[in-house]
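Every protein chain of the complex appears in place save one, which is left out.
Let's look at chain A:
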Amino acid sequence: MRRLRSLLRKEVRWSRHNLATLVLLLLVLPGGFVYTTTAFDQVIPRDSPVAVVPASEQVSDDDLDIATAAVTLFSEPRQYEDSEAGIEALRREQVYAVLEVPPDLTDETATANFTFYVDGSIVPYHEASEAIVSVLDYPLQRTLPADVSVEREVVGPEHSLSEYLVPVGLLLVVLLFAFAYVPYNLANERRVLDRLEVEASLEAVVASKLLFFGSLLVVPMAVVHLMSLWLGYANTGIAPAAVLAYLLTFFGLAALSTAIMLLFRFGVVGRFVNIVVLFGLLAFSNTIYPAGFFSPVRREIARLSPLHYSTIVARSSMLKGMTVWDFLDWFAALAVVTLGAFVLLELSIVRYRRVR
């Protein structure tokens, strides 16, 4: 009993020295987890951005305003100039549906055929969009004098949930690699860093690790490609835009996680901070569920995260065959963010040199 008491006392002393870690692990992490579950309280999205576009030049502003008011009941309407602009926004997941508005809505003798376009690759939105079409039909029938019909049309190939999850799964592998394996590997070799600093430089050491582990990502990408072929999934092979998005994501996040480890001098706190950042990114970047399913605030938070964009690029290139050229602006932004992560990494190396 005395020995047990002594050992328990030792654990209490240990926890005093590791208070920050325990706070992260026992308070921040579970608290954050519970908070993020609030984001999943809606089955049918109520605030998804939906494009409202004129079907032709004959559509008046009044027609668009009537349709926009009807859309407000179940989503957040955004007016676009024409169908082409709306569909482009749909392909880039800026909106989750496009409502094409016919002309002469106030003409009693006219027939108003609305078309509700949804993207075949946003699988979680498929069933929701069917329900939304029914919901939309009702107020339009009630308020408009014209004979109204709403038709749902799928843009691009309609994928299964399994196919939808393939690019997401690969992104999770990239995240785990960047946040768990690379920092672990560097921490495991921290004792050799002094010699490497004398014989080479810390920058060279970190660069070699990122390049090596980045090139290793070819393996899971190839596995996903071959598995998708074997399972007969449609259009889920690795595309150049996806490879570029995954690599930029890996380099940016691995630089960030390494910077965190250096800032915390490879301590346990650094590892847990990395885990918290990983969970935070997963929860707030809407990597698994489309951002359109969440509240406008959460959606805006997601759109601040580079991971949100790399997810869409990877998904769009693998499921819809979109190319690097379709996302040049996003790739430029991702490159800038990755560069920023490398600047942070260099600053953390400079600080590590000063305080070690």
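Quick notes
The criterion applied here is as follows: a residue touches a chain if its C-beta (ideal position, glycine included) is under 8 Å from a C-beta of that chain, and two chains touch if they have at least 3 such contacts; residues count from 1.
Note that contacts and distances are computed from a predicted model.
Missing chain, UniProt name from the options "ABC transporter ATP-binding protein", "Protease TldD", "NADH-quinone oxidoreductase subunit NuoK" or "Exosome complex component Rrp41": "ABC transporter ATP-binding protein". Between the chain not shown and the residues A:Arg13, A:Arg46 or A:Arg356, the one that touches is A:Arg356.
The chain omitted from view is touched by exactly one of A:Ala69, A:Leu176, A:Val192 or A:Leu339, namely A:Val192. Remark: the residues of chain A touching the chain excluded from display are 188-189, 191-192, 194-200, 353-354, 356.
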